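Supplied in structure tokens, the structure appears directly below.
Complex shown without one protein chain; remaining protein chains in place.
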Amino acid sequence: MAVPILKQGDILIASIQAELSDRELADLRDDLAQRVGRLRARGVVIDVTELDVLDSFATRTIRGIAYTAQLRGAKTVVVGIKPEVAFAMVQLGLALDGIATALDLEEGLELLRVGGDRVGSRD
Amino acid sequence: MLAPEISVPIERESDIVAARQKGRELCADMGFPSTDRTLVATAISEVARNIVSYAGRGELVLSGIEDSGRRGVLVIARDQGPGIADPELALRDGYSTGKSLGMGLPGARRLMDEFELRSLLGAGTTVTMKKWLR
Partner (left out) sequence: MADLASQVQLQALMADMGLTEQNVQRRRQIVALGADDLKRITAIKDLVVSGVSEYTNAFFEHLAGLEEARPLLSNRPVLERARKLKSEHLVAMMQGDYGTAYVLQRADLGLLYSKAGLDLRVFLGAFHHLLRTIGLAVVSHFRDAPAEGFQHFMSLKKVAFFDIGVIVDVIVFEKQRTIGQQQDAIRELSTPVLQIRDRLLLLPIIGIIDTQRARLITESLLHSIRNNRAKVVVMDITGVATIDSRVANHLIQTVTAARLMGASVIVTGLSADVAQSLVALGIDLTKLNTVGDLQGGIEEAEQLLGYRVIRRGDPDGAAQPARG
């Protein structure tokens, strides 16, 4: 298991520690999908703090994870996008529309705890 | 003065990460700030991914360059794959409508300072990109 997945209450936390290969990202997606269903999780936090690049494939995968999680009744929050990565993503035209984001793990968990949308979100 | 060029074979998707790393290192050596290093690494990721997805195999050649007193990095991504039927269309910005061909090329172009795409149907593709130190 390339990416450790922790469980905190009814929330799953996936901390991506290093640059993942496409295969590992796909595995993560499938693994999370499985666990959300099995554990009846209501929230998934994807922590990308350690990632230096979020390219189109990674973004598509994350969207895939969020979509699948939503189908199983869980909300996804992506946390830890670095300033440089956020900048590169918008230059590339990638956005995580419809997926909640937060500054870090703490904020992400808070968001899920509060239960509503991110502050001021229009999604 | 400038380090010799680095060639990274792209044959499987795990090579994409290697190409990014090498690109990042080269940028650091050339003195690029953090943001630019990420932009270049991301652009490399996109074009390397194209090679894996559409051509199966190819190579990325990375080098430091100098021109009229300014320094930068040069990234050449080439493959002998099927080529692109309509390079203009591939470069069309589908960003705002979300309807790009999914090739990441318009995005990579936006990330770099100079960008050139040469492709012939049946004869492979070469993408040449440059980023200059500001």
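The first chain written gets the first letter, and so on, giving A and B; residue counts start at 1 in each chain.
Keep this in mind: contacts are C-beta pairs under 8 Å (C-beta built on N, C-alpha and C of every residue); 3 or more make two chains touch, one makes a residue touch a chain.
Bear in mind that the values here come from a model prediction, so they are computed numbers and not experimental data.
Undergrad: Pick from B:21, B:35, B:80 or B:126: which residue touches the chain that isn't shown?
TA: Residue touching the absent chain, from the options given: B:35.
Undergrad: For subunit A, which residues reach the chain that was dropped from this view?
TA: Those residues of subunit A that touch the unshown chain are 78-79, 81-83, 85-87, 89-91, 95-96, 101-104, 107-108, 118-122.
Undergrad: Please give every residue of subunit B in contact with the chain that is not shown.
TA: These residues touch the chain not displayed: 35, 68-69, 96.
Throughout what follows, only the chains that are shown with their structure count from here on.
Undergrad: Hey, how far is the Cα centre of subunit A from the one of subunit B, in Å?
TA: 27
Undergrad: Please name which positions on subunit B make contact with subunit A in the complex.
TA: 13-14, 16-17, 20-21, 24, 34-35, 37-39, 41-42, 45-46, 49, 93, 95-96, 100, 102, 104, 106-108, 110-111
Undergrad: So in the complex, which bits of subunit A are touching subunit B?
TA: Residues of subunit A touching subunit B: 19-23, 52-57, 82-85, 87-89, 91-94.
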